[in-house]
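All protein chains of the complex are present and in place, except for one that has been dropped.
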Amino acid sequence: MLWEKLPESKPPELIDSKGFRADGRRLDQLRPIKLEVGILDKADGSAYVEQGKNKIMCAVYGPREAHPKHIALPDRAVIRCRYHMAPFSVDERKSPAPSRREMELSKVIRESLEPVVLADLYPRTTIDLFVEVLQSDGGSRCAGIIGASLALADAGIPMTELVAACAVGKVQGKLALDLSDSEDKYGEADLPVAFVPNANLVTLLQMDGSLTTEEFEKGLGMALEACRTIHGLQREALKKKYHEMKEAVEEKEESEVVA
Amino acid sequence: MIAGGKRMDGRGPESYRPIVIQSGLIEKANGSVHVSLGKSKVLVGVKVEVGEPFPDTPDEGVLTVNAELVPLASPMFEPGPPGEQAIELARVVDRGIRESKAIDVKSLVIQRGKKVQVVYVDVYVLDHDGNLIDAAAMAALGALVNAKVGKFEMKADEVVVKPGRHALPLNNYPVSVTVAKVGKTLLVDPSLEEERVMSARLTVTIDKNGAICAMQKGGLSGFTVEELKRIVGLAVERSAENRAKVLAAAKG
Partner (left out) sequence: MVLVAEVKQVVAPGELVAEGDHIVGDNVYRVGNQIFSASVGIVEADGNRVLVVPLKGGYIPMVGDMVAGRIVDVGLSGWSVDILAPYPAMLPASETPGPRGPRRRDLSESFDVGDMVLAQVLAFDRTRDPLLTTKGPGLGKVSTGRVVEISAAKIPRLIGRKGSMIGMLKRETGCQITVGRNGVALVWGKSPEGERVAVEAIYMVEREAHMRGLTDRVREMIVKAGVVGEVARV
């Protein structure tokens, strides 16, 4: 054998005696998020999300002509979504061929955004969403939903609301917000949630692990609170470039008046 | 869909359709169970074979769940590799079994790091009249309970199967309950007609202790927090009833 046997993974200490997690966060703390809108040139709408070590590029093409024609619906746009991970995005190189997990996530991500898109306005077209995970660090489907919402809005596709998403998990018996990769791997439960605040609607809900009913209700509450925070950040990110431009022009005008 | 508190088929909103469970139909499989849920029909076969463990879990056997929506089951199914619906079905059933630690995978080891029992759970949908997930999950649990395996041993460098009929080492019995939202009403065990008009569905898998081990939301709309709590409550109740039915019938 060319390679040495890979060492068996030992669960790391996920929460220390003071209640801090491996990356220094408290149980109810989100990882830092960076959001950028409109970074791609060719796509109709785009957004880039960094959350922890997650690096996710989202793009929207559409509404555009349906190809192949037979998938078109007569009264609304067809929304398609592709969630895909780059081969270098994970510790052990992943084959580029779409895996079953990617297909399932493509479906649930699409279903998390369908409720907000006003698809009736564009019959016989498709709206194509692409979520490309360039680097993965736990919670990539939630980060993908955060970015895909921004990309849809950036494309000028009318929607009722932005969709925010966040996962809650159970780590060493305690509920923790926004799991990192190792927390997800070695933890006891993972509960990703997507939420539309105005409509008070949960549009993505998955869970694996073990939670009592009480833990589920408490965890869900934590996730929705985080979604509200993220939702505010998404709105800011969308309007940011317009506000920055306004400021730049106003500053220029002021300096000209002074001069 | 619902008039005077009764659904099109006469049920109340929280009731399951009649469940018929038959076990041991496929002799060539180690275990098999056929579930009729109303007019939906799902057959699950379990086969246990020798294989290699995953490199990062050398002391555990392997579970793999696959689902096929065979074309004869519905005019909507086309031949070909599994699409997103089949994949979602397989993964939700898998999650229930895996996350509830239903199978004691450590007992499946034949030679640590080299040879383990691989449990193949194959879901075969034969007739689609709605709520394939619950039917498949019940049939999968039943097939695991029903399964009889010989004794696997190492002899020199080879694996030998000694004849015998031993049950799989099971520690938990996960059962899923799916609830659909039609208008403002929550309907347990949606029929195909109800799935066609539903705005969203939630599947909640409950283990023998009443803990939640898997959840999956589907559909083009969403749920309020109140609806989610209500659905979890319904799931805990209904899953206990269905678990009893499966265990009674599967032992065969």
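Per-chain numbering from 1; labels A and B assigned in written order.
Note that in this section a contact is a pair of C-beta atoms (placed from the backbone, for glycine too) under 8 Å apart; a residue touches a chain by one contact, two chains touch by 3 or more.
Just so it is clear, the model here is predicted, and its values are computed rather than measured.
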{"item": "Interface partners of the hidden chain - shown chains only, full complex considered", "value": "A"}
{"item": "Residue among A:Asp44, A:Asp178 or A:Asp208 that touches the chain left out of view", "value": "A:Asp44"}
{"item": "Residues belonging to subunit A that touch the chain removed from view", "value": "44-45, 62-65, 74-75, 116, 118, 121-125, 153-162, 197-198, 234-235, 238-239, 242-243, 245-246, 249, 253"}
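Note that in this section only the chains that are shown with their structure count from here on.
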{"item": "Centre-to-centre distance between subunit B and subunit A (centres being mean Cα positions), rounded to whole Å", "value": "29"}
{"item": "Subunit A residues within the subunit B interface of the complex", "value": "5-6, 8-9, 100-101, 103-104, 106-108, 111, 114-115, 191, 196, 199-213, 216-217, 220-221, 224"}
{"item": "Of all residues in subunit B, those that touch subunit A in their complex", "value": "55-56, 58, 82, 84, 87-88, 90-91, 95, 98-100, 202, 207, 210-225, 228-229, 232-233, 236"}
